[in-house]
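Heads up, one of the protein chains got dropped from this complex, but the rest are sitting where they should.
Naming follows writing order (A and B), and every chain is counted from residue 1.
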Amino acid sequence: MIALWSTSIGKKAVMAVTGFILTGFVVAHMLGNLKIFQGEEKFNSYAVWLREVGSPALGHQQFLWVLRLILLAAVALHIGAAVQLTRMSYAARPVRYRRTEAIHATYAARTMRWGGVILTLFVMYHILHFTFGAVGYAPGQYRPMSVYRNVVVGFSVWYVSAFYIVAMIALGLHLYHGVWSMFQTLGVNTVGADRFFFRTLATVTSLVVILGNISVPVGVLAGLVR
Amino acid sequence: MDLSACDVLVVGGGGAGLRAAIAVAETHPNLRVAVISKVYPMRSHTVSAEGGAAAVIKPGDSLEEHAYDTISGGDWLCDQDAVEAFVREAPAEMLRLEHWGCPWNREPDGSIAVRPFGGMKAQRTWFAADKTGFHMLHTLFQTTLKYDVIQRYDEFFVTKLLVDEGRCQGVVAIELGTGKIHAITAKAVILCTGGCGKVFPFTTNANIKNGDGMALAYRAGAPLKDMEFVQYHPTGLPFTGILITEAARSEGGWLLNKDGYRYLQDYDLGKPEPRPVLRSMELGPRDRLSQAFVKEQEKGRTLEGPYGHYVHLDLRHLGEKLIDKKLPFVRELCLKYVGIDPVKEMIPVRPVVHYMMGGVSTDIDGATPLPGLYAAGEVACVSINGANRLGSNSLPECLVFGARAGKVAAAFAAELKAPSPSVLTQAHDEERRLEEKFRRGRGAKERIATLRAEMHETMEESAGIYRNGPALQKAADKLRSLQERFRHLTLDDHSYTFNTEQTAALELSYMLDVAETIVQSALQRTESRGSHQRTDYPERDDKNFLGHALAYRAEDGPPRIEWVPVTITRWPPGQRVYGR
Partner (left out) sequence: MNLTLRVWRQKNAHARGRFVTYEARNVSPDMSFLEMLDVVNEELIGREQEPIAFEHDCREGICGACGFMINGIAHGPKRGTTVCQLHLRTFRDGDHLTLEPWRAKAFPVIKDLVVDRGAFDRIIQAGGFISAPAGAAPDANAILVPKEDVELAFDAAACIGCGACVAACPNASAMLFTAAKVSHLGLLPQGQPERNDRVRNMVAAMDREMFGGCTNMGECQAVCPKEITIAFIARLNHDLLAASFKGRKPPRTAASP
C-alpha cells in the first residue's frame, strides 16, 4: 500500500477512490436537497431522520458522524494527494514556456486545482451557513432543526444564492472532468466503447448535480419555495 | 584528451551494431562492450526501413529457394557459401527478435504473416505494418538496455581507427556535445555504420549516411569491395528522395508511364496481370526496374515535373481499407510530403539511390583482412547481395552478420591482452590534426556546401544507373581535384558544443574517399552486371569478371583495384530470368 502511494499513479488512484466517495456523497446530498420541494413538513422530518438512521442499533447522530468522519478522511486524502501531485508537477517544469496553447485539455480539466480550492472554501462556508448558522443570517434568524425555514431565509439573500449558484457551476466543472478522470485513473475504461460510456456518465452526473442543486436557491428566489 | 578502454567496440548503433553488441554480451558476458554512435541509436537509419525482412517460414518454401533467389538476384556475384549461411540463420534470428518483443504482423489464424517481395519466388517477407525497421531497431535497442555490460557513447563522432602492431586497437572520436576528443582503445572493433547514399544527390538515405565506416576502414588499409554496385530503388519521391516501399508493389501497385501504360512489360519482365505475380513485372528485381525507367525516359515516355522526370505508382485500385492496414506509412508520407492521397491519386516516383551493395570487405564471419577489425550490415560486403540486393534481405543481413561478427570479435578479444601504449601516441597525433584542420584558420576559401554540390553533380552524371568509360574517367579526375580542394577547407564555426560545420566537413571527407572508390571500381569493371550497367560494355562477362573488385587506398592518387574470385558452391552462373 505504502509503495503504491509513493508512485504518482498511486496518489492519483487515491484521488480517484476518494473522489468516488465524495461524488457519491454529492449526488446523494443533492437528491436529499430536492426534498425541499415536497414541502416544509417532509423536509424537516428528513432532517430528523438523518440523525436517527439505524436506531435503535445506532444512537442519535451516530450514523451521521460516521459519515462525516469518512468524508473528512476522504477530503483530507483527496487534498493531500492533490497537493503532493501539484508540487511534483510544478517541480517538473522549472522554466516556464513563453507561449503555451491548450489543444485538447478542457477548461474543466485546466481548472481542477483552483476549482478544488474554491470548492473547499465553499464547503467551509456552507457548513458554517446551514449547519451552524454562523454566517449568512441576521442574529436570531437561524433556528436549529427548522431546516426548511433556514434554507428559505438563507437563500432569500440574493448574493448568497448567487455565490451558491457559482459554486455549483464550479462543482459541475470539477465533476465533469473528475468523474471521467476517475475511471481513466483506475484503468477501467480501456476498451473503446467504455470510453464513450464513461464520458457520457461524467457529463450527465455533472449536469444533474448542477441543475439539481441550483434548483433550490433559484426556487427560493423565484418564490416557488416559500 | 579523454581516455577510456573496452574490450569490444561497436561503431554504429543501428540494426547490425546493436545485434553485434548483444551477441558479445551473450556469448562473453565478462567482456566490456561499448557502442559508439554519432546519433542516438534509435535514430539510426535502420529505423526508416519499411517493407519487411525475409526468412523462410512458410511450408512449401525452402532454404534452397531463398538462396537461389538471392544469388540470381545478385547476378551471380554473391559468395554462395555466405548466402547459404545467411538463409539458414535468418529464420532463427527473426524468431529471436520476436521473443525480444518485436511485433510481427500475424494472419487471422494467428500465424506469422508474410508478403511477396521483388525477385523472390515464394512469399517469405515478414513485416511489422510498413515500419519493419522501426520495430526491429526499437526491439534491439530495448534489449541492449537490459545488459549492464553494454556501455554507450551516444553522439560521438569517430574520426580515425587506431591501428598498431598490425591490428586495429581502438578509435579516436569527438564528443559532439562538448567538442572534447576521446581515445577509446579496444581489443576488437566492429564497424556497423551503414551505407553511403549521401554521396549522391537523390537518395532515400538520411543525412547521416556518409560512408563513415567505409572511409575509416579504407584509410586504415582495409579494402572496399564491390563499390561500383549502387542500388537504385525504383520508387522514391522526387526531390526529397523519400522511399516508397517495395511493399506498395507487392500489395499490388502498378508502375505507369505518362500514357498510363504498365511499361515494365516491354523489358522482358513478364506480362501484366491484375494481381502481382512473383518475380514478374513490378515484383522484378530493383536494378532491372530502375534501368527500365531510364530507358522510358530516353524514349520520352516519362512525365516531367519541377524536380525532374518521374513515373506514376498507382495504388488506387487497392482500396482505402488495404492501404490503411498494410501501407499506412506510405499514405502518411504521400500526404505530408507531396500533399496527395494515394487512395485517390497516383504517386510520382523515380529511382533514387537506396543501398550500397559494396562496402568493407569481410569474410563469412564479418572479419576484415585487418586483424581486430570487423564489419557487419550495409557497411560490409561479405558478399551476400552481389551485384544487386533483393528487397527485404538487408534487415536479416544486419541480424545474421551482426550476430556473427559480434561472436567472432568477442572470441578474438577474449584471447588478447590490453592494447599497446604506442596507440596513444597515434591518438594524440589525431587530436593535433583535428585541432589544426578545424580550429585554426578563418576566411574559408573553399565552402563545404560547394564541394559537396560538385561531388553530387559529378556522381549523378557519371555514376548513375547507366555509365560509360569517358564519363567515369572524367568523374575520377574531378573527384581527385575535389580532394585537393578539400585540403584548403577551413571552418568558420569554432564552437565546441554541437559544431555542425565540423561534422559536415568530416562527413564530406569520408564521402570523397568513398566516391573515389565507387568511380574507380566502376571504371575498371568493363562489363555490365546487375546494378552496374556500362553502355560501352553492355554484356555480362563471366570469364573475366566473375570476381569482386577490391579498392585499396593509394598514398597519392586514385585507389588501386585488385580482383578476387567469387565463391561458387552449388549454383553455377546462369541467366537471370524474370516474368516467365
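We take it that a contact is a pair of C-beta atoms (placed from the backbone, for glycine too) under 8 Å apart; a residue touches a chain by one contact, two chains touch by 3 or more.
What you see is a predicted model, and the numbers here were worked out from it, not measured in a lab.
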| query | Pick from B:T27, B:S62, B:Q142 or B:T567: which residue touches the chain that isn't shown? | reply | B:Q142
| Per the touch definition above, residue among B:M42, B:A67 or B:L489 touching the missing chain | B:M42
| Which listed residue (A:H78, A:H129 or A:H177) would be found touching the missing chain in the intact complex? | A:H177
| Residues from chain B at the interface with the omitted partner, ascending | 39-40, 42-45, 47-48, 57, 92, 94-96, 98-101, 103-112, 128-129, 131, 134-135, 138, 141-143, 145-146, 148, 177, 206-208, 240, 242, 329, 332-333, 336-337, 339, 449, 492-493, 495, 497-498, 500-501
| query | Please identify, in ascending order, the residues of chain A that touch the omitted chain? | reply | 3-4, 6-13, 85, 88-105, 109-110, 112, 177, 180-181, 183-190, 192, 195
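Operating definition for what follows: only the chains that are shown with their structure count from here on.
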| task | Please report how many Å separate the Cα centroid of chain A from that of chain B, as a whole number. | result | 63
